[in-house]
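With one protein chain withheld, the remaining protein chains of the complex are depicted in position.
This part shows subunit A:
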Amino acid sequence: MSVDCLGTHAVLSGRHFLYMVNLEAPSEPPRKIARQSKWDVGTVQWNPHRSEAHVFAASSNQRVDLYSWRDGCGEAHTSLLGHTRVISDLDWSCFDSELLATSSVDTYIYIWDTRDTRKPTVALSAVAGASQVKWNRKNQHLLASSHDGDVRVWDKRKPSTAVEYVAAHLSKIHGLDWHSDNEYIFATSSQDNSVRFWDYRQPRKYLNILSCQVPVWKARYTPFSNGLVTIMVPQLRRENSLLLWSTLDLNSPVHAFVGHDDVVLEFQWRPQKEGSKDFQLVTWSRDQTMRIWRVDPQLQKLCVSDMVEDLMEGMSLTVESEKFMSSQEPENPDGGHQDLAAGSGLAQTLQQEFSLVNLQIRNVNVEMDAMNRSCVVSAHFGSHQVHLVVKFPAQYPNNAAPTFQFTPPTTIPSAMKTKIQKILRDTSFQKVKRNQNCLEPCVRQLVSCLESDMTQEDSPASGPFVLSNPVTPSLQAFPRVTNTYGSYQDANIPFPRTSGARFCGTGCLVYFTRPITMHRCAPPTEPTPRSLSALSAYHSGVLTPMKMRSEPPSTLRLYSGSPTRSDKDTVSISSFYYKERKSRRFKTKREGVDYNRPIKLAGKVIIQEISCLLPVHKTLGESYILNMSDIQETCQQNAAAALTVGRRDVVWALAAAATSQDLNPDFDPDTETPWARHPFGLTPDLCVCVCVYVRTDPPPPPLPSLDHYSQMSDVQTLAMLCSVFRSQAPPDSYFPYGHHSSRFPSHHSRYVSHSVTSGSCSSTSDSTTTSTWNTGETPWQHTAPWGESSPDDYRYGNQGYTDPRERERELHDMNKRLLDPANTLQFDDFKKCYGEILYRWGLRDKRADVLKFTSSPPEAHKGIEFGVYCCHCRSQARGTQCAVCKRLTFQCAICHVAVRGSSNFCLSCGHGGHTSHMMDWFWRQEECPAGCGCHCLLQSTF
C-alpha cells in the first residue's frame, strides 16, 4: 500500500490487479489496474513530488514497473530491469523526482534515473543482500540500506564503498526509517524485538532502544516531532494494533490504534491538508480493511509532553473521529474469491515467507530458492540424514499445498519416509486450507518425527535434541515470538498434562483424565510430544493473539476494549486430541454430523479413597489410646483396636502380654529378671525378633519392630510405640527391644558407655532365644558395642567406680528408658509426623495426646531468661529439668524438695524455692533461708 503525495489516492497491490482507493471518497469502489504477472507485487510507492504525483513504482520479483495514474485509469509505462534476484525494497528520492533506489537480495542497490531506464545510473555493491533501502530526507546524496542485522549508509557520489557501516542488530532488520528533521539519525526495527535509534556518526552505540518483546516489522517517525509508530511482524499474528510512541520516553507507548481485526500490514501518513492541524494515518490490514486514523494536536502533543493523563481523552477523540472504510473488493471475474483474498493478503508471498521464516533448529538446514519456488531441507539426526525438497505451487499458499520429495542422500527407511510424507502432507494441507504459510510447521513436524523416531530407537544420540531457541540472546527471553503459530508455538514449553493423579489429604487419590470421547491424533505407539510447539501441526482454527503480558498496563487497558478475542477462536491443547474424533467420523462415514455440537473437553475429576493402602488408619487414630497410668490397659486396648481393622500387629499384643506380668518396680539392678528368660518362641517367619523383656540390666538393643514399621512407613504405630514406651519410662517399664537396626545408625555412640554394665544381657539369650537371635537378620550380640562386653566385664569392670551403686543407679535410670535415647529426636519426628496426620484427620485431641510425649525443646524464650545450673550435675539448663541428667534442676531452700512449679529466688545469692515457701519465709525474715547471710529482700525484690 502507498499513499500519494497529494493525499488523495492510495494504491493497494494484489497479484492480478492494483487497486486505487480514493481517500477523499473511501466508500467508492476502488479502481483497478490489471497486471499480467505470476509474481506478487513486493513494494509499491508513489512518487513523493507533486510534479510527478501521478507516478508510482511497483516491484515485482526482479523488475520494477513504473505506473502512471491519470483520470481514473492507469498503466505501466516503463519497466526497470537490472536486478538478478527479487527486489526487496524501493524508495523515491525526496529531492530529485527522477531518482529511485531499489534494493535486492542480489546484494546490489541500484539508483535509477527514470529518464534513462535502460540501466541504473548508480550501482552500490554490498556483500550481503539488502532488505531495505531509504533515502535520507535532509541530504540528497545519502541513502541507507539494511543487510540482515547491519545498516550501510551510502553516498551516491561514492558508490564504491559505504560511507558508514552500523552493526545495528543481532537479528534481521525489517524496517529502516530516516529521521525527518535530522540528517544523521535513523531508526531500525528488527526481529530481535527492538527498535534502535542511531546517529550514523556514532555507529558503535545506539542512541536509544525501544524494547518491544515482539519482533518489530516497521518503525517509522511521525511527521510531527518526536513521534514514532510501530507495527509488529504480521506473520506472528499476535498484535492487531499500531503503537504510537514518544521518542522522548520509550517506556510505554502513548497511544494504541486499536480497531483492526487482523494484523496491520502497512501504514503511511497522509500528507497534511492545508490549514489542518490534524494528521491522518492510513493503515492497511490483513482483515481486508483500510482505516484512516486522525491524530489530533492533542495526541501529537503527547509525543512531546508525554502526559499520560491526557491519554484517555486524546484517545477517545481519535477513535470517534476515525473513519472506517471497508474495501471488500468486488468479485474477481476470473480468479474468484480466494484468489483475490490471497492477492490482497500481501504479506503471504513466498518471498516474504522465506525471508521471515524462523528455522533455527538444531541439525537442520534449509536452503530457500524463491525464484524456483522451492527449498531444500537437510537434517541430520544421529546416524540419519534427510534431504527433502519442497516445491511450492504458484497458487501457494492459497489452498495449494507444496509437494515433498525425499532425495539422496536420505538414509531413513522407506517406511519412515512414507510416514513422514503423510504427516507433512497433512500438516501443510491444514495450513494452506486457511491460506497460511506452512514451511515452518512442516519443517518442525519433520524434526519432531525424526526426533521421536530417534527416541524410540533409543540411540545414544537421542539425548538433547532440543528445538533450540534462536541464537540471539535477546530472543531467548521471549521464545514465543520465534514461531509463526500464534500462541501455541513454544518449543520449550512442555506439552501440558491432560491426565494426572495426586495423593491429597490423608487418604485420597485425586485424578483426572481425558474424557473418553477424546483420543490422540497420533497413533498410540507414538509418544506424546514433548513440547507445546508440536501442537501447531495439529491445531486447526484461527489463532487468537495472546495478550502480551509484557505490555505496559496502560496499553493493556486500552486493549481490553478491543474486539480482538472471541472464545470460538481460542486454540487449545484439546486440538491435539480432537482431530482423531473428526477423522474417525469420517472413517465411519457418518458425515453430516453436526461438528459444532459442543464436545466435552474436560473430563471428570475423581476422588478415590485409598486409605486402605496406607499403613496409617484413621479409625486406629481414633481408637488408639495413650493412658500412661495403665500401660497394660493401653496396650491391650490398642491391640484390640488394631484387630478390628484387620491388623494383627504383634507389637501391641506382645506389649500387653509383657505388661501382664505383675512386676513391682524395683530399683535394684541386681534383681533377677524373670522376663529376660521368658522363652518367647519367636518364629523366624515373623521377621521380627521382638521383645526381650528386660526390666533392668541388659541394656536394650533397639526395637526391631521400629525398624519394621519404618520400613512399612507406618508412622502411626511408630509414633504410638514411641509414646507408650517413651523416654521417661515409668518405673515398671518394659523393654521390647529386639536386634539392632541398620536404619538407626546413630545409637552406637551412646551405648558405648552403657556397655560396661551390660554384660548380663547374654544371660537372656540361652535356650530358645539364642536360636531366635541367630535366625534374626542381625544378632545383636554381634553389634560392636555389645560384642565387646561380657559378663566378666560387667562383674569386674565396674569395680573401678568410686561409688558403683550410684553409678549403677544412674545407668539403671538410663536403661529404664524404653527406647534408645540417642534416637529421641527421631522418635519425636515420628510423633510430629503422626501429629500432623491426626491434625488432618481432625483428631486434635489425639494429636495433643501424642505431642505431649515429644521431648521437643521449649520454644525460644523472648525476653529475659534465668539460666539455671543443675543442682545435680552442675550443667547449665533451661527450665526445671536438666537436659543432661534429666533431673529437676533446683531444690527449694526451705523444704529441699525439687521445684517444679512457681518459684522465686534471689538474684544476688541465687537461693530460692517454692513461691509459697519464700513468701512465708520473707514475711518474717530478711536473710536468705539458705543461711548464706544474704539480705535477699534488700538485694532484690520478689
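Basically, contacts are C-beta pairs under 8 Å (C-beta built on N, C-alpha and C of every residue); 3 or more make two chains touch, one makes a residue touch a chain; residues count from 1.
In this text, contacts and distances are computed from a predicted model.
S.K.: Not counting the visible chains, the remaining one has a UniProt entry; which protein name from "SCP2 domain-containing protein", "Ribosomal RNA-processing protein 42", "Translin-associated protein X" or "Protein SEC13 homolog" does it give?
M.R.: The record names the chain that does not appear here as "Protein SEC13 homolog".
S.K.: Which one touches the absent chain: A:Q45, A:T498, A:S723 or A:T889?
M.R.: Residue touching the chain left out of view: A:T498.
S.K.: Which residue from A:Q132, A:T247 or A:T506 sits in contact with the chain not drawn here?
M.R.: Of all options in A:Q132, A:T247 or A:T506, contact with the hidden chain holds for A:T506.
S.K.: Kindly state which of the options A:E183, A:D262, A:D829 or A:E927 is in contact with the chain not pictured.
M.R.: The single option touching the absent chain is A:D829.
S.K.: Pick out which of A:D192, A:D426 or A:D714 touches the chain that's been left out of the picture.
M.R.: Answering carefully, the residue with contact to the hidden chain is A:D714.
S.K.: Among A:I606, A:A848 or A:L938, which residue is in touch with the absent chain?
M.R.: Answering carefully, the residue with contact to the hidden chain is A:I606.
S.K.: Suppose we count only contacts with the excluded chain; which residues of subunit A make the list?
M.R.: 455, 462-464, 466, 468-469, 477-480, 487, 490, 492-517, 524, 527-528, 530-532, 546-547, 549, 572-574, 577, 601-610, 612-617, 643, 645-650, 653-654, 657, 679-683, 685-688, 690, 708, 710-715, 718, 743-746, 749, 822-830, 832-833, 837, 840, 842, 855, 857, 859-860, 877-878, 883
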